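Mind looking over this structure? Questions follow.
All protein chains but one are shown at their positions in the complex.
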Amino acid sequence: MTQYILRRILQALPLLFILSFVLFAFTNALGDPLAVFAESRQRPTASQREEIRRRMGLDRPMFEQYVTWMVGNDWQMIDVNGDGSNIQPGTRRGVLRGDLGVSFVTRKPAWTRIEERLPATLTLMIPSYTITLVLALAIGVYSATRQYTLVDNIITGASFFFYSMPIFFIALMTIYIFGVQFSRWDLPALPIGGTGNGTTIDLIVHMLMPVFCLVAIQLAGYVRFIRSSMLEVLGQDYVRTAHSKGLSESNVVRKHALKNAALPLITLIGLDLPFLLAGAVVTERIFAWPGMGRLFIESFERADVPVMMAILMLLCVMVVVFQILTDVVYTWFDPRIRY
Amino acid sequence: MATVKNVQAAQPVPKLQNYEKGTSNLSRSLARLRRHRMALVGAALLVFVFGFVIVGSILIPVRASIYNEPARALQYPSGDLPFGTDVIGRDLLARTVYGGQVSLFVGVTAVIVQMIVGTLIGLIGGYMGGAVDSLLMRLAEAMLSIPQLFLALIALRIFSDPTQFPDFTLFGRTYSSTMIVIVFVIGLTSWMRVARIVRSVVLSVKEQEYITSARSIGAGNLRIIFRHVLPNCLAPIIVSATLGVASAILLEAYLGFLGLGVRAPTPTWGNIMGEANSYIGLWYYWFFPALFIMLTTLGINFLGDGLRDAFDPRSLR
Partner (left out) sequence: MKHLRKFVSAAVLLTLVLGLMLAPVAAQDVPTLTVGFAQEPDSLNGFYTSMAFAQWANDLVVASLWDITDALEAYPVLAAEVPSVENGGISEDYMTYTIHLKEGLMWSDGTPLTSDDLVFTYQMIEDPANNMLQGSTIAEALESVEAIDETTFTLTFNSPKPFPEDLAGAPGLSTILPAHIYRPVYEAEGSIEFADANQDPTVFSGAYVLTEWRRGEQMTFDANPNYTMGEVGIPRIVIRFFPDTETQYAALQAGQLDFVPNVSEGDKARVSTFENVTITTVFGGYIESLWLNIRDEATPRAGHPALQDVRVRQAIRFALDRQAISDELLAGTVSPTDSIYGGSPFENPDLGVTQHDVNAANALLDEAGWVDSNGDGTRDLDGVELVLRYGTTTADWRNNIQAVVQQQLAEVGVGTILEAYPASEFFGAWANSGINAVGEYDIAQYANNTALTNPANVTVYESLNCSQIPGEDNQGGQNFTGFCSEEMDAASDITLSSLDGEERLDAAYTIQQIMTDNVPVITLFPRGDNYAYNTTRFAEAPVIGSGVGNQWFAIANWQLAE
């Protein structure tokens, strides 16, 4: 087992390196991080922009920037002014030594910015994912055992209703109804945006709308997935055998079918969990939720390469970790699997 | 983010043994499909949506979809303008029709790109095996480790540059180049699951006796692929394709919301809804594109579900 995990990690390393290079090349092509405020009153002058670009090392060739990002530049001397008048040692240590770089926007370490946003994202994503899964299990199993009945068709239709709506629309509609119109009708309106004043009760109140939206649009996919894996299992011979032995319906479903249908579901969860860290771009934006999805978009809009790279690489690493974890969990559920 | 991804993830991996018997199942599948009422409802919905867009395109000149008249902005639906007007006084009926053209085009072609790339990579990987296979599968793995929306955002920002891809005119109508770019961005960021499905089918088919015998009588690689392997992959590819269309239409809408969709003034259902965000109190602004996105997604998913049940005999008890 340990050996297997080690092998998986070693296999993942070259992949991570190649990914990091490709992503670095892409994120660096996103535009000029200093151009965003060209219309503001206090815009930096052209000469100042050049100077800052040089100091941030943005004038260097992309490959050189990548090497600096990866292994740092504290072992070389940097010509700060570009004319040999001011030569200083580099200060970057590189990703390999735990330095993910400094955000162009706040000039704080990229990792600090992620740390600031991660808790809020998890606070939003974990409950909504959990609720989605629990509901989907209940609905999916229910409709699989009653395939093509009226109830099944209604459930399928209803779950598609939300699935086919763009989330930004559901979200704004929710805000419009429960935030704006409720206060007009003098009903208790829900708070719009943010995480509240810090108390847990207030946090939960603020979570109602975003969690509802996330569950609404995710549910249909999972319901369908669970329904079809259940149907798959219910058609297997051993389930028929169990039936014929006179076991009760609920017993068959729970003891035999569900446990076997759980394997593909675990694969799916293993693929999804790392992406919970990425947050929900659109939902977080609309509900002004201080999460990772928003951080990515904000960094994207300002071409903040270090922060974008930190987020992307964090996700890549988490994907690898969760794949390995999934394999481990497999062995619990299915003793036949050994590594 | 997880949302878009999850929807993708929810495409089930079909059990392989069901395709072993090849085309003999097809006629039975079709019979089962006819029995599946949801699939018929789905097909009917799609006929309605496509019919609306096609008939609308014939009856309404394309100019009406971009003709603006700010003086008649935000008008309530009336006899002349049955869907009302938008914020700069464009006819929302015309925009829904032509937006539908673009959205359906993006949805369908993005999926075609996705299918072609996915199938090719799956076929090559599965058939060739060895280093090629592991390289391609590592590529798929790599692309799966980043949320599709992140990938699409970055790629779109880089490639939707009109200085490199200028707008083009086709049949006297100017299209935004972003339309094509989005098709490729969506297609090229979502082929991975298809590739995996196809590869696994190829792997199981490859060991079958009739393939070995075909090879033994000297059939070439291409012949084997096209005559024996590809037909066996068809079913899972079709199922996967139907489900992909809806995701592509929705993904275009998300990208539009984040300011990177098909560029104005080319309408899409997604960007009409994006504009309507500011006027959520005016129901007619968002209702029609929303309705059509929903009908399309519903129709396609019902049909896809039906197809899957039809091709998968075990799921019918």
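Per-chain residue numbering starts at 1, and chain names A and B are given in the order in which the chains are listed.
Here, contacts are C-beta pairs under 8 Å (C-beta built on N, C-alpha and C of every residue); 3 or more make two chains touch, one makes a residue touch a chain.
This structure is a prediction, so every number in the text was calculated from the model and none was measured.
Asker: Going by the stated contact criterion, tell me the shown chains that border the hidden chain.
Answerer: A, B
Asker: Sort through A:Arg7, A:Lys108, A:Arg146 or A:Arg240 and give me the one touching the missing partner chain.
Answerer: Within the whole complex, the residue contacting the unshown chain is A:Lys108.
Asker: Specify the residue from the set A:Gly90, A:Pro127 or A:Gly157 that touches the hidden chain.
Answerer: Touching the chain that is not displayed is residue A:Pro127.
Asker: Considering the whole complex, which of A:Leu10, A:Ala46 or A:Leu150 touches the chain not shown?
Answerer: A:Ala46
Asker: Mind listing the chain B residues that contact the chain we can't see here?
Answerer: Touching the missing chain: residues 66-68, 70-71, 73, 87-90, 157, 161-163, 166-167, 174, 259, 263-265, 275, 277-280.
Asker: I need the residue numbers on chain A that touch the omitted chain, in ascending order.
Answerer: Looking at chain A, the ones touching the missing chain are residues 30-53, 55, 59, 80-81, 86, 102, 105-108, 113, 116-117, 119-120, 122-123, 126-127, 129-130, 133-134, 137, 172, 175-176, 179-180, 183-184, 189, 191-195, 197-200, 203-204, 254, 258-259, 262, 285-288, 290-291, 294-295, 297-298, 301-303, 329, 332-333.
Criterion: only the chains that are shown with their structure count from here on.
Asker: For the complex, which residues does chain B have touching chain A?
Answerer: 1-3, 5-7, 9-10, 12-13, 15, 36-38, 138, 141-142, 144-147, 149-150, 153-155, 157-158, 246, 250, 253-254, 257-258, 270, 273-274, 277, 280-281, 286, 290, 293-294, 296-298, 301-302, 305, 308, 312, 314-317
Asker: Within their complex, state which residues of chain A touch chain B.
Answerer: Per the touch definition, chain A meets chain B at residues 15, 18-19, 22-23, 26-27, 29-31, 125, 129, 147-148, 153, 156-157, 160-161, 163-169, 172-173, 176, 214, 217-218, 220-222, 224-225, 228-229, 231-232, 234-236, 264, 268, 271-272, 274-276, 278-283, 285, 293, 296-297, 300, 312, 315-316, 319-320.
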